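The structure under discussion is supplied below as structure tokens; questions concerning it will follow.
Omission of a single protein chain aside, the complex is shown with its protein chains in their original locations.
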Amino acid sequence: MTTTTKGPIEGYIVTTPSSTRDGDTVTIDAQSVYYRQVNEATRAAFADGAKHVVLNHVNGQRYIGTGIKGKDLKITVNGTPGQDMAMLMDGPTLEVFGNAQDGVGNTMNAGKVIIHGDAGDVLGYGMRGGKVFINGDVGYRVGIHMKAYEGLRPIMVAGGKARDFFGEYMAGGLLILLGMNSRLEGPLVGGYVGTGMHGGAIYLRGEVEPWQCGKEVGVFAASEDDIADIKPVLAEYCEAMGMDLDEVLSEPFTKLIPVSHRPYGKLYTYM
Amino acid sequence: MTFEPLLERMPTSRPAPMRDQSGLLGERPSYSSEADFKIHGGCGLMGICDESGTLMSGVEAIKAMAVQRDRGNGLGGGYAGYGIYPEFPDHYCFHMMYHDLKAKEDAEAVFDKYFVIDLAEPMPTRAVKGISDAPLLWRYFLQPDPHKFENAEISADDYIVHAVMLINSSVDGAFVASSGKNMGAFKGVGFPEEIGHYYLLEEYEGHTWTGHNRFPTNTPGWWGGAHPFTLLDWSIVHNGEISSYGINSRYLEAFGYKCTLGTDTEVAAYLFDLLLRRHKLPLELACKALASPLWTEIDRMPEEEAAVYRSLRAVYGPAMLNGPFAIVLGFNGGMVALNDRIKLRPLVAARQGTKIMVASEESAMREVLDAPDQVWAPKAGEPVIARVKGMEWPIHGDLHLSASEVSCAVTGAHDSCETVEVG
Partner (left out) sequence: MPTSLLQPEFLVEIDYDKCHKCGRCVQQCGWGVYSFNERPFPDDSKCRACHRCVTYCPAHCIKIKKNDLALRENANWSSEQRKNIWRQAESGGVMLTGMGNDKPYQSIFDHLVLDACQVTNPSIDPLREPMELRTYLGHKPDSVEVESNGEGGFRLKEGGGVSNNVKLDAPIIFSPMSYGSVSLNVHKSLAMAAERLGILMNTGEGGLHADLYPYQDNVIVQVASGRFGVTSEYLQRGAAIEIKVGQGAKPGIGGHLPGEKINKEVSTTRMIPQGSDAISPAPHHDIYSIEDLRQLIYSLKEASGYKPVGVKIAAVHNVGAIASGIVRAGADYVYLDGFKGGTGAAPAIIRDHVGIPLEIAIAVVDQRLRDEGIRNQASIIAAGSIRSSADMAKAIALGADVVAIGSAALMALGCHLCQGCHTGCCSWGLTTQKPELTRRVDPEWGAERLTNLVHAWSHELQEILGALGVNAVESLRGSRERLRAVGLDAQTCEILGVKPAGL
């Protein structure tokens, strides 16, 4: 029987994480600290007047940035944040140096999320405003049910490839997929793109086959006007990611928009 | 930071189990032969395999599960480790759960009768806050009694499974948690990091580990009911809810399996047994039968391939696992991870050198792998397969059991077993 002990077993600890303050910036060491304490410390730092919270050694802690309100606040995450990051976030900028998991930007209202890595499934579910920029690949059901409301227009840009159900139920906003920073084999995007789409626009840097698209979607080559419309967004994305805008714009884009705002008008018969 | 204070500081609140746990093994829920209840739940899981056969500490599995703690509710955690008993590579190792000493005596009488025991000892455990009402846990390294075995005229694997059935069906208060060579299951009622700590997993090294964190919404609170489920050296951990349970179980019953536990995991275990062992499907195609491509995908395939998938789907439609799931099948030759065909449950994978790892969340893999070469999300229904170099493949060519025998051995449910005499 082997008896080698490999040292301490890592896990989350329920404790207030250590933090240091330098001017407006508070740095928190999230190493193995349970999510509640990490997020409490984050909120406390902002309540105490900090403008920037840096979370180091993040791994799997859920709900980072969730529900935080304030336009001029910033959170920097070093590591792999857990589920539902930036859910219901309303204003701050949240920058992740690493990959993000599932559920980023769920029902987000305003602010900006920048992920310098890949992200998982169900990103931007019901997102109403703000921006989510992902450097790399994204999973299934990305941009699901993004919507627009009065002055709010949610924007999501992913630099890599996406799986099935990209832009499912999309009701508003802008969803862009570049296919440039990908580690995945296979097509730019999976099947059922824009299925159930009834608002907003999807731009793909490249082409899609008809089978990949939901039946509610019309596929067009992006016009010069279209490119002019998305160029400021791409410029902002390139700045965040350190990419070259001209290279991004060097390939033609495909534009997907809903063919109807009421795709199911004929589905029902009234009793 | 050491482990004890960690556990003291962890939130320990958890829902009270629905059953009085004092009975544990003796008061196993009375499973009816028709599985007239269905256990609902969600979960988290992990699996890691070093394809070179290099051994890893069980701590790695605990670390991966601890990060995913919030995916469970403290009513079940468990692990399977492979290559953990190099001192006894050719012995079957029985991990036993006993309700009381009487159960132990009765089970040991069975061992004495049919096996040569080379080592019997209590499972090494330590007291852990949050773990209570543990059964008596013992392990046995044994081999079939050569005299009895020769007369039995069956394979050694069959002989072992018959013994498992005999104990599970006729020895009150005794349950076989695992029975494979050079592997073992470590499971119970608690959060997985508590369970791992309780079993001193840091003292084991294996080339493959799987782990599970259970979130049952209706639990019998029974140690044997935690994941993984095992038979010989294969083990299954599972996350999600299979919405097609009703037809999956009826389909299996037509082949003689008896779905008595009312869990999706049990159904998945039998389906793998049916497809791999009895129908001899290649592992890749067995996975595709359980998580079939959509018809539109099949229609786009070249005809030779499409013909295979059309047949798979038409024949194994009732076996298709429909609804959200992620599953890891472990065995001595490696592991297979699979999730549902439209990716309703998460599964991420990573590779670092010869190590392949899967988990419900990427953070679980980051906790274990310091610099992965690749982290990816497998496509829906696309299995992640890890094969340990030099190990046997496929699994269980030497098992000739009927379906009901497999059911009995896996679940230990009294009603599904007819008393079986070995030898």
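Should a chain be cited, it is by its letter among A and B, assigned in written order, with residues numbered from 1 in that chain.
We take it that contacts are C-beta pairs under 8 Å (C-beta built on N, C-alpha and C of every residue); 3 or more make two chains touch, one makes a residue touch a chain.
Since the structure is predicted, the reported quantities are computational estimates derived from the model, not experimental observations.
Remark: the omitted chain is touched by one listed residue; of B:V116, B:A156, B:L200 or B:L294 this is B:L294. Annotation: of B:Y245, B:Y270 or B:W376, B:Y245 touches the absent chain (contact as defined above). Where subunit B meets the chain that is not shown, the touching residues are 36, 38, 40-42, 217, 240-247, 249-251, 253-255, 278-282, 284-285, 289, 292, 294-296, 304-305, 307-308, 310-318, 320, 322-324, 341-342, 344. One chain of the complex is left out; on subunit A, the residues touching it are 165, 168-169, 192, 195-196, 214, 264, 267, 269.
We adopt the following convention: only the chains that are shown with their structure count from here on.
Separation between the centroids of subunit A and subunit B, computed from CA atoms only, is 35 Å.
Against subunit A, the residues of subunit B that register as touching in their complex are 1-3, 6, 9-11, 55, 57, 59, 62-63, 66-70, 84-87, 193, 196-197, 202-205, 294, 296-297, 300, 342-343, 346, 348, 361-364, 366-367, 374-377, 379-380.
In the complex of the two chains, the subunit A residues touching subunit B come out as 1-15, 32, 34-35, 59-60, 62, 79-80, 82-83, 99, 101-102, 118, 120-121, 137, 139-141, 163-165, 183-184, 190-191, 211.
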